[in-house]
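Before I ask anything, let me first share the structure, which is written out below as structure tokens.
Other chains of the complex are left out, but the ones given are in their true place.
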Amino acid sequence: DFMNALDEVTPAFGVAKEELEQVIQNGIIHFDQVVDDILRSGQLFVDQVRTSTRTPLVSLLLHGPPGSGKTALAATMAQSSDFPFMKLVSPDDMVGFSESQKVAAISKTFADSYKSPLSVIVVDSVERLLDFTPIGPRFSNTVLQTLMVLFAKRPPKGRRLLIIATTSLRPILTDLGFSESFDSEIRVPPISKLPALQHVLEEVELMKDPRELKQTMQMLVQAGFGSQDDVNGLNIGIKKLLSIVEMARQEPENVGERLVTSLMGL
Amino acid sequence: DFMNALDEVTPAFGVAKEELEQVIQNGIIHFDQVVDDILRSGQLFVDQVRTSTRTPLVSLLLHGPPGSGKTALAATMAQSSDFPFMKLVSPDDMVGFSESQKVAAISKTFADSYKSPLSVIVVDSVERLLDFTPIGPRFSNTVLQTLMVLFAKRPPKGRRLLIIATTSLRPILTDLGFSESFDSEIRVPPISKLPALQHVLEEVELMKDPRELKQTMQMLVQAGFGSQDDVNGLNIGIKKLLSIVEMARQEPENVGERLVTSLMGL
Amino acid sequence: DFMNALDEVTPAFGVAKEELEQVIQNGIIHFDQVVDDILRSGQLFVDQVRTSTRTPLVSLLLHGPPGSGKTALAATMAQSSDFPFMKLVSPDDMVGFSESQKVAAISKTFADSYKSPLSVIVVDSVERLLDFTPIGPRFSNTVLQTLMVLFAKRPPKGRRLLIIATTSLRPILTDLGFSESFDSEIRVPPISKLPALQHVLEEVELMKDPRELKQTMQMLVQAGFGSQDDVNGLNIGIKKLLSIVEMARQEPENVGERLVTSLMGL
């Protein structure tokens, strides 16, 4: 029956894997030790689900500022599990859905996962799934309650499930009483140190000339980005950094200055 | 006609028993005197319903922090009654239900129970049945009113019903005017003493070596978990404790440290 | 045509009488002078409707804390009228009704009553009919407006109607502007004196031995229940008292202690 289950889930397998790959299009740059730590933690949770009979359900929350790389890291963890059922639940696929259509789509994914002996579901951008907006605040209580129940509902006997959710509004989840639904939380920090930034610049080959890079780094130090405090120091998500890098690339003659200006304008 | 009634309810009997069993998959660990006290209280209410003609309806509320074992204990009480009609009303079975579908499902269960001479209904996680969220706050008034009426409505002549509800948000029930619907309340506390914790660790055989266990307990004392005050002392639900235990098991070489770290990180 | 009217209403008569009887299953215990006063007042209103041509519509509100016996007393008053049309409007019969279904059911009852020369309608637990909850507060304005209009609408020529409503949330009715709909109000108090309590204990024969009863009463005096102030003194509805009595009965060996403990735990 383990074999039957495997058969049943195989078709979904391929599709979802592509979905997961698509959100890591720009790859994972190992710009800091924390990147590796996060991925290793993910591995441990994957192992727990695979092996422990007492915890057939484990749920994990990746949280951090906008663009810090949560989606890409969650997808990477999920992919590395190689579980027979892997699925991405994303607001991107629910544009124009009514509340009940969202609930149906989400429950369908969970119901499908209960057919596989081992499953991983990435629930991306919880705040968008909830249609959250700070004015009011407004959100879909229907979707919220669905997630809270599904995140606590044990899979049927012999089935195991890892849930990896992401959010850039963790305090809101606490206000909503949703934080207690998670077995564990991992913070995905923004880039806050110049060496990490330099690592990224090298990786994406923004400057052809190493001297140009060096000059740029010096300009950044002068601009105060070397300072370690939160307010004045460097504080940028990898996603936004990659975007700024590409803008700077448009003016090849003064790439460095453009980059520094953009970082200062944030 | 008592016999007819028995016949009618028998089919439901088997199904529900399984449902009740499923929520006690990890069994009941008797880690503290309070566990036995709670179960004995439950027994008394079962007896009252069985014997007193003046109180054909008795309702009981099990409340306590998240993961303290409310659902497992309520199910254990219900099972031990061996009433011909036993049923679990759980949000897990109502994912994606509209308010009126919930109301229909709940009233159906109560209407069914009125056909059995003796019935017990576990109404699990009242806050989830109510779609409660603290922002707003929002909740389904329709479901709330239904529960309030059903919890006060006498079964027909000759029928008797025990209602066991659970919640981790007891103060909210008071705010909602729902507390007065219960004949009695029982608190299910978290684990707050080291001997209770040790009892659990022994039962689940986290450490193979008794010396390892002893060392871990000493580390916990040093970490301040021996203190008896609420803020710094130990304060963890059995459910979460079992989850942390399984995580710790993933790193066999330093299980104890991992456990202590996790407890400190709460 | 008086005879026709009588014929038309007869069928409803029998049914409703049973409904009224069912809510007085435990009878009326005359534990205090106030019980008789209330019932005599009810008789006067019944007489007024029967005899005065200027007031073909009289409405009465029974209010008091939860479980003080409002429903049983209202039903007793209605029954003693022996009017050809007697009906109980109760939330128990409207579980899962939408607002408009409630309104339809209520108006139907009033429309039916207009066919009988003499009618009495018990409108039980107004707060539940209104789906009232203090958070918000929320309630069905549709049902409220329906009640306000029906409670003020004169029956057709030659028809007379007595309305007896009950509530445990009288201040709310005032806030809602509903209080002015009543011609008169009667308060149903909780039991607050030890002799009344003793009267009940004797009536339900909780203790076999009069000495046991005497001892229990002394324990209650020592526990401060003899004091006459609202905060520390005795203050319990007859309904809850009967429930506590039955719980105490479960432990025959120490019925008295159990009773006192329960009363102190309120």
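Remarks
Residue numbering begins at 1 within each chain, and the chains themselves are lettered A, B and C in the order written.
In this text, a residue touches a chain if its C-beta (ideal position, glycine included) is under 8 Å from a C-beta of that chain, and two chains touch if they have at least 3 such contacts.
Quick caveat: nothing in here was measured; it's all calculated off a predicted structure.
Whole-complex copy count, one sequence throughout, 3 copies displayed: 6.
Basically, only the chains that are shown with their structure count from here on.
The innermost chain, defined by the distance from its C-alpha mean to the mean of all protein C-alpha atoms, is B. Each chain gets a centre from the mean of its Cα atoms; for subunit A and subunit C, those two points are 59 Å apart. Centroids of subunit A and subunit B (each the mean of its C-alpha atoms) stand 34 Å apart. Counting partners per residue, subunit B has no residue that reaches two or more other chains. Every residue of subunit B that touches subunit C in the complex is listed here, in rising order: 44-45, 47-48, 51-52, 54-55, 58, 100, 103-104, 107, 110, 137, 139, 141-142, 144-146, 148-150, 152-154, 157, 175-177, 180, 183-184.
Interface of subunit C with subunit B (complex): residues 22, 25-26, 66, 91-92, 94-96, 98, 128, 131-136, 138, 204, 240, 242-243, 245-247, 249-251.
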